[in-house]
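Have a look at the structure that comes next, please.
Take a look at chain A:
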Amino acid sequence: MMNADETSSISVAGLSKSYGPEGSLRALDDFTLEFPAGQCTVLLGPSGCGKTTVLRSIAGLITPDQGRITIGPSTAFDASAGIFAPPEKRRLGMVFQSYALWPHLSVAENIGYPLAASGLPKAEIRGRTETMLEWVGLSGMGGRYVHELSGGQQQRVSLARAIVGNPRAILFDEPLSNLDARLRERMRMELLALRQRTAFTSIYVTHDQLEAMTLGDRVVVMRSGRIEQVDTPQNVYKRPRTRFTADFMGIPNLIDGVVRTVAKDRIAVDTALGTLSVQSWRSDWKVGDHCTVAVRPTLITFASGEESEARTGRVVRSVFLGTSTVHEIDISGTAITLESFSEERHDDGATVAVKPAAGAIFALLDD
Partner candidate 1 sequence: MTASSRAAAAGPQVGRRSLGWEHALFSTIAAAAVVMVSYPVLLVFLRSVSTEDIGSPLTLEWLQALADSGRSREALVNTAIYTVGSSTLAMVLGVGLSFLSTRTDIPGSRLLGLMAVLPILVPPFILVVGWVALADPNAGLINIAASAVLGGRTVAVNINTMAGLIWMTGLFLTPYVYLLVSAGFRNSDPAMEEAARVCGASRLRLLMTVILPVQRPALLAALLLVVIMSAGDFIIPSTVGLKARIYMLPSLIWQNSSSFPTRPGLAAAQSLVLVVIGLVCIYFQRRALGRGGRYTLLGGKGAGASLFPLGPLRYPLAAIALVFTLCSSVLPILSVSAMAFMRFWAPYAMKPENLTLRNFRYMLFEYPQVWPSAQHSLLLGTLGATLCILLAITLAWYVIRMQGRFSRLVEYAMVIPLGVPGIALGVGILSLWILVPGGIYGTLWILLLAYVTAHIPVAIQFVSSAIHRIHTDLEDASRISGRSLLGTLRRINLPLMRPALIGAWLLIYVVILREISLVILLYNPNTIVLSVGLMDVWGSGFYPELAVYSLLLMVLGLIPVMLLFRFAKFSAE
Partner candidate 2 sequence: MKTKLPTLSMSTRRSLLQAGAVVAGAAPFLRIPASLAASDPQMIEAAKKEGAVSLYSSASTGPSNAIAEAFKRKYGVNVTVYRAGSSDVVTRVRSEEGANRPQADVLIIEEPGLSLLVPFLASFDPPERAAIPAEYKTPVHTLIRMYMSQIGWNTNVVKADIAPKDWKDLLNPRWKGRFGSLDPHITATTLAWQVMVNRLYGPDFLQQFGANQPKLYASTNAMSQAIVSGEIDLGVTNSFGVIQMAETGAPMAGITPKDTVLFGGNVGVFAKAPHPNAARLFCDFACSAEGQTVINVAGATIPTHPQASAPQAGNLAELSRIHNFSQPDYKQIIADTPRLLAEWEKYVK
């Protein structure tokens, strides 16, 4: 289906882009990154962080102010050399949030469009379109029009269209955010299956951390036009570098502390939750430094009052979520969120004891 030999690495260097009068709005600020061949790189961040600007710059839909973009062997953009390859010369595929299917064309014509654009003979276009239809599970629907399909089917057509022309890379621009939760879940799995079947270069833009975790070989967290953290999904999840990343990855507990001891790979930090064992990306911590620790709600448990490392607090409220229950607890002025999978229930206002989960190691934030 997808010819993996065609797939290329993409390299972006020093990309900047401003909008507004006098360039007052910086969308992208000296962005540099390698997108390795055959890997899926996820650009993750809130709206306005510049992730879409990166993607559209690579696609050629935006001309950055500065920097260079190389796709495989060829330079697609170089501001200083005045090079700009238009999108149609970059040989990319793209899946849009809006699907961007053409309402005046049939499903088959939509999928076959890139092939027709490259001037392939009709018979071959028909053959390859058929294969793609089958491959995305829409056999026999080629003659339909887009508005006759469901949202999920439309997104599959969009995917098929992005892939059919053997692009050097496929760009995904929040492809699932228009779908409802169940469908999104299913499409995510389908995309994962696709990734596992074929190794192709892809760049995936999303603000959904679950999609980033599932689909990315690498996750790039972005903030205000800059890279906040580049790492494996596991690291971004478990060891966020910054307050921003931690917050964006869904960690509500960012607890202030003071460094107590500094060992080679472990640091002990005194916090409202007691002394926590943490790992840090930084190596220059000194005893007595003020710092912030990111504590996932699942890594805190209820304790019996006698345990030495337990701290007591007051339950502000509990929210039952089905598989788990989330408790908001106030420990002498510090608000802590705790997620528990047990059936244990506490009334609002009850006094409880909590402690870090056994053996848990927490992330110490750089900032």
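In picking the candidates, the idea was that all candidates are chains of the complex that A comes from, given by their letters.
Heads up, the rule we're going with is that a residue touches a chain if its C-beta (ideal position, glycine included) is under 8 Å from a C-beta of that chain, and two chains touch if they have at least 3 such contacts; residues count from 1.
Since this is a predicted model, take the numbers as computed values, not measurements.
Asks: In the complex, chain A is touched by which of the candidates 1 or 2?
Replies: Selected candidate, touching chain A: 1.
Asks: In the complex of these two chains, what residues of chain A are touching candidate 1?
Replies: Contacts found on chain A: 13-14, 16, 30, 32, 56, 59-63, 65-68, 79-82, 84, 86-88, 90-94, 96-98, 100-104, 113-114, 117-118, 147, 161, 165, 171.
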